[in-house]
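A single protein chain has been omitted; all remaining protein chains appear in their positions.
Entry: chain A
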Amino acid sequence: MSLPLPPASTLHSILLVTKSRSLGPRLVFHYPPLSPSATALAADQAPAWFGYGTSTGSLDGSHDDSSDWDSSTDNDDDIEVGSRTSGGKGSGRTSYRDKDKHSRPGVGIWGRQESIDEEDVEEHVEGKSDKEGKGQGGDYDWNTVLGFKIDALEKLLCPSKAFNKRRFELGVEGIVFVGAPMFVRDDGFWKKPRRRKDRPKEKADESVANNNIQDSDGDGSGIPSTEASFVYPEGFEPGYGHGLMSGAVSEAGSDTRSNSTTGNVPDMTMFNIVFVLNPPALEYQLRVKEMYDNVTRKFAKVLKYEQARYHYVWSESKRIIDIKQRAKEMGESLSVTWQQIVNTSPLAKWIAILFDAIASNKIAHIHFDRSFSTSFQIPQADSTPYLPNALEPQMPGLWLTTSNVVTEDDDGTPLTQHSALLLLEDAETLIKDLESDSRGSTAPLAFYIRNIVPTKSLQKISIKHNILAQDMEYVASHLVFWRRARLIPPLHPRDTYIVSPNADMSALHAAIPAYAARFPTLPSLPKILSLLSGTPKPYRFFIPTNEHRERYMEILAWLMRGGWVTQLRTFAWVRPNDAGSTSSNRTTIPLHRPSSPSPLPQGKPHHRPSPLHLKPSEEATRSPLSPTHNVFSPALPSPPPHTTTHAGFAPSIVLSPQKANALESRWLEKIGATFEDSEVRDFWPKLLRHLDGKHAVEDVGAQEGVKRGVVWRVWGAVREGGWLVVVRHW
């Protein structure tokens, strides 16, 4: 079980490189217009990347890091102040933060970017000032990108054909160029011509293309299926400046054209969309893979599809090159020119959108044309079962739970059906967003979304509203994947919730007024959190009256959404322990010698068994000591719990009831037989399945299709018998 790393794309720049017969290798476009300077990258980077500060010193790494350790770094500042006031000498003191800043001359540019990441709201404001700030420096430097001479860089980024459709990964010191080069086929086409014989091939080609694209990004919703739906994207002028495009009015035209006029010798032979990253050394493999798999490759495929359809990439490239050439001659500044390019060329705009979103770890929605839009993102973890310690990267606010952990031995039923969907935005906001995003009809989707409540499982919702289970599941997985929702165990007043140890306390500032605006008449956020952070109790104990119930459940959903609380779940194992049973050899070591008439623990005045307190140990103390117990001297390691070669059966914990060995099964049967209540006895085998410490008892009801009351009754009885090791965590 490992901690998910905080999202950090470490993306610096996106480059589009083409190789054509007429122009050779050419860096067509890069975004943002002004990338970190050569000094910042080369001089500053090298020691930091491999050296002591690994990621702290690297350009983007540092900014991500500072947010990773956010709360702690901030505390750091406090401490500095504190120690000053408390008499600590300020002389030799360098806060980690300061050190960082001093060692990074390039921080001026990228330091600004930091705030963008931290505060989404600010983005526009900041983004502008960002641009202006950069405008002072190399804004007229047309010859370098990322501190490299463009002519050298573009050659380097045009790999040989061996790299076709492969991952192109080139590291220069600490930065890495990740690309997905696409080459034209030897026959001059950009896609495999199928059914060449069928001359009226428009449709065929179109569908092939559709298939391709569908395969490539699994989101085929907006793809044109017929010729009729073809509309030129905004700003797209067919035939702009080049003969190739003149034929593009008819779809097949481009193909035919390239066949006849240029005779299978298209001008552009390759394009490579290159993402420039700067990952910390230890995260290198992960970050590069994430970027390539989720963004680079997919985007390149889409571009290739566009290129195959209308030679789009090349015509746009020529347009961009033209604008750049003119601007360069006019002596204009980069940022102004880039503005112009982004406004005129859709291709440039896509790249800009992609960069802005991905660099700030968000989702990029790109409308490729009227009928085809898709989204790109690097998926992020939405929960973790693992609470980081002080030495590990922190991700405050990440939902802490085991409910999303997939255990390998889950039985067929998909977990999704029993889960509820917690929308991360309000339903109406979400619907509005979706409407603006997609061009198709959103009515059905809106219907689903409006009916989603976090207190009911998807199964129940679909039954209630007559929605097909698959549809529901599809919508759910879609929303989850695009970070609009999370799958949670249905919220229930009888379940217990605690303040999550991973809650982001630094967000409290912002959360309190947001909460107050939403729940004005109810107890304040600190109050509620305070209630929930005491001794764990079922949530219903905090609900004053029945009328409040709904509002309080809303509060709970709100808290859940922000990662403030998490469900405290119950896990258990079976522990056979009874004396006078199949086994006489015992390793359970009683605390009291039978000979001495010691009072038993329950007789103690201070001994108050807690609800979680396990009784078995008391029973164990009553049984006579086995003479063989000396075998297990402390020096000897005790045998593993499943060894059957062992002389006698030591009643140790049954780790997995479903994989119980012979002796364990006998124990389990025997335990089942001890229950007097028939309901308990009947349900025991079903309950047993969940007593492996991996499945929460809270989930049993839904999965076995029984009422939760029944489960808890049985549970109570079994626990009463002292057969269980019980532990509660998230």
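Here is the rule we go by: a residue touches a chain if its C-beta (ideal position, glycine included) is under 8 Å from a C-beta of that chain, and two chains touch if they have at least 3 such contacts; residues count from 1.
The rule is short, and it goes like this: contacts and distances are computed from a predicted model.
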Choices "TIP41-domain-containing protein", "Short/branched chain specific acyl-CoA dehydrogenase, mitochondrial", "Nitrogen permease regulator 2" or "tRNA (adenine(58)-N(1))-methyltransferase non-catalytic subunit TRM6" - which one is the UniProt name of the chain not shown: "Nitrogen permease regulator 2"
Residue in contact with the excluded chain [from A:Ser345, A:Asn361 or A:Ser500]: A:Ser500
